[in-house]
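Submitted below is the structure of interest, expressed as structure tokens.
With one protein chain removed, the remaining protein chains of the complex are shown where they sit.
By letter and in written order, the chains are A and B; residue numbering begins at 1 in each of them.
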Amino acid sequence: MSNLIMIFLSLALVNNFIVSKFLGLCPFFGVSKKLSSAFSMGIAVTLVMLIASMVTWVINNYILIRYGVEYMNIIMYILVIASLVQMIELFIKRTNLTLYNALGIYLPLITTNCAVLGITLINASEKYSFIESIFASLGGGLGFMLILIIMSGIREKLDIADTPRVMKGLPIAMLVGMMLGLTFFGFGGIV
Amino acid sequence: MKDKSLKGTFPVVFLTLVALIAVGLLVGIDSITAEKIEQQEDQKIQEMLAEMFADMDSYQADDPVEDIYTIYDDGDVIGYSFETVGKGYGGDIKLLIGLENDKTTLKGVTVISQGETPGLGSRITENAFLDMFAGIDKSDVALSKDGGQIDAITGATISSSAVVDAVMGAISEKVQLLGGSE
Partner (left out) sequence: MRKFLKHMSTGIIISNPIFVLALGFCPALAVSTSVDNAIGMSVGVLFVLLGSNIIVSVIRRWVPNMVRIPVFIVIIATFVTVINLVFHAYVPSLYESLGIYLPLIVVNCIILGRAEAFASKNPITDSIADAIGVSIGFFLALLIISFFRELLGTGSLSLFGTHLFTLPVLGENPMTVFILPPGAFLVMALLLALLRKMGVIKHE
């Protein structure tokens, strides 16, 4: 059990997807000031990561490895992810139209989010078991969401602050990313 | 949504065709590269073993125990070697450990791969650190603060202990399998 918690904490905090592994940066820089959007995005991505991890684990261990065609993993993973996002998009559209409109273009963009393909690749290279993959994807996703939420809070102040013209927008957001990253180094001792 | 009942199947056929071509191409590329990849792995191990055991003439994997390399010089066994993985600060630390023929004295430790902090934990790859393992008795494999012979790297205690713990664990496990004394 402690092993699972370590995997979870490692991917959520110590090796945080955004500030440490640089996975999932596009939504990070595009996140709005609204906490609810950041939260919805975070949940959506975590959900995709979780389901994708489970499906790709099965494909990896029961098909790819069994037939010795591990090199097909990239194609298989991305197709699984693309289909998954498509299905989730349809599901959200039918059940919660406000959420669908709130997420807008960012929902289909989850397909190209490095974090999703990233976690499937990490699961494969670390040779995690099924349950370990679950904890890993939850850790990665929730860590991603944490940063998004923190950023949405900072964004509010950032937009009205007196930033030098050259730094407005992307550069200052990057600096915030740097500071968050330095802060998260403090978690290093956990694992 | 235009009604594509007549051309309905063409998109699917097209996609399937593309997918089949893609798979075919990949199978082809894989058959060319797979052998080379395996060769690379073997070569890497061989180079590392040769560096650790200067007198090495040949080696045999899985002999007498699985995952242990037996090192030969002209037919005589001169030592053993095995890999192990430690949990470092930045992920796995893969190590290659060399044991003398007496199954008690260490020949040396080589770092196969690591992802520690550059400039701090990554210094476990430096000779200054690894040389401390060469020639010591297996009972001395511990950090100085724990009574052993290995000085931790300043500012990289986690990486240093990860290596020490991994070496300690691997040795006690493999020596038992080799039939040596505790």
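Criterion: a contact is a pair of C-beta atoms (placed from the backbone, for glycine too) under 8 Å apart; a residue touches a chain by one contact, two chains touch by 3 or more.
Please read these numbers as outputs of a predicted model, since none were measured by experiment.
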Chains shown that the absent chain touches, full complex: A, B
Absent-chain contact - pick from A:6, A:78 or A:149: A:78
For chain B, residues in touch with the removed chain: 4, 7, 10-12, 14-15, 18-19, 22, 25-26, 29-30, 33-34, 36-37, 40, 44, 113, 117-120
Interface with the unshown chain - residue positions in chain A: 19-26, 29, 71-72, 74-75, 78-79, 82, 111-114, 116-118, 121-122, 125, 164-172, 174-175, 177-179, 181-182, 185
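The rule is short, and it goes like this: only the chains that are shown with their structure count from here on.
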Distance from the mean Cα position of chain B to that of chain A, given in whole angstrom: 30
Chain B partner contacts - residues on chain A that touch it in the complex: 15, 69, 71-72, 75, 188-189, 191
Contact set on chain B toward chain A in their complex: 22-23, 26-27, 30, 87, 89-90, 158
